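The other protein chains are all here in position, but one chain of the complex has been omitted.
So, subunit A:
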Amino acid sequence: MELSLCESGWFAAGSAFPLSCIHTSTSLQKLGKWEKKNRIVYPPQLPGEPRRPAEIYHCRREIKYSKDKMWYLAKLIKGMSIDQALAQLEFNDKKGAKIIKEVLLEAQEMAVRNHNVEFKSNLHIAESLAGKGHYTKRIRLHGKGMFGIMKIVKCHYFVKLVEGPPPLPEPRKTGFDQAKEYVQQLRSRTLVHTL
């Protein structure tokens, strides 16, 4: 009964032998900094402290889309609650909108399952970024034997969800406020090097 390792892997779970697995390598890809942010563990809170809001970091790497185009969508979502963001992305015509929506749903699922978030709607988007991925260069042929170097462009998308309602947007500074500040500055001047 000579079995090689690959053949023994086909045994059903009903065998008496524990199957030895030869997967001895470490993780397949190097983890990026954003993924590692999900691993920090805070010490237990004392009973008097306010409840620390949960933070969930999620990203998708090497999306076939331009980082400049993705930036518009990332800026659109920043600061919204997750339901509002999903609604806006669903009816947006850009290609990146579909991808970002998938990322947000994945992050929501992860939050509820792994990070002890109670209500999946009680999340808002604290940070949402688009970064440059790996570019590959190719030749693009023009007429008259001329050529250009074409860049095939990829981007990464990062999102940070925080538990709680979205923070209120800061009120814009009106002219009256600016004038008041100016007058206050003038009044608070002091005279130096005098009696």
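In the analysis below, a residue touches a chain if its C-beta (ideal position, glycine included) is under 8 Å from a C-beta of that chain, and two chains touch if they have at least 3 such contacts; residues count from 1.
As a working rule, contacts and distances are computed from a predicted model.
Its record in UniProt calls the unshown chain "Large ribosomal subunit protein mL45", which is the match among "Large ribosomal subunit protein mL45", "SUZ12 polycomb repressive complex 2 subunit b", "GATOR2 complex protein WDR24" or "Sodium/hydrogen exchanger".
Remark: the omitted chain is touched by one listed residue; of A:K78, A:K95, A:H115 or A:K154 this is A:H115.
Residue A:R52 is the one among A:R52, A:K137 or A:K173 that touches the chain not shown. Touching residues on subunit A toward the chain that is not drawn are 1-5, 16-18, 20, 22, 39-45, 51-55, 112, 114-116, 118-120.
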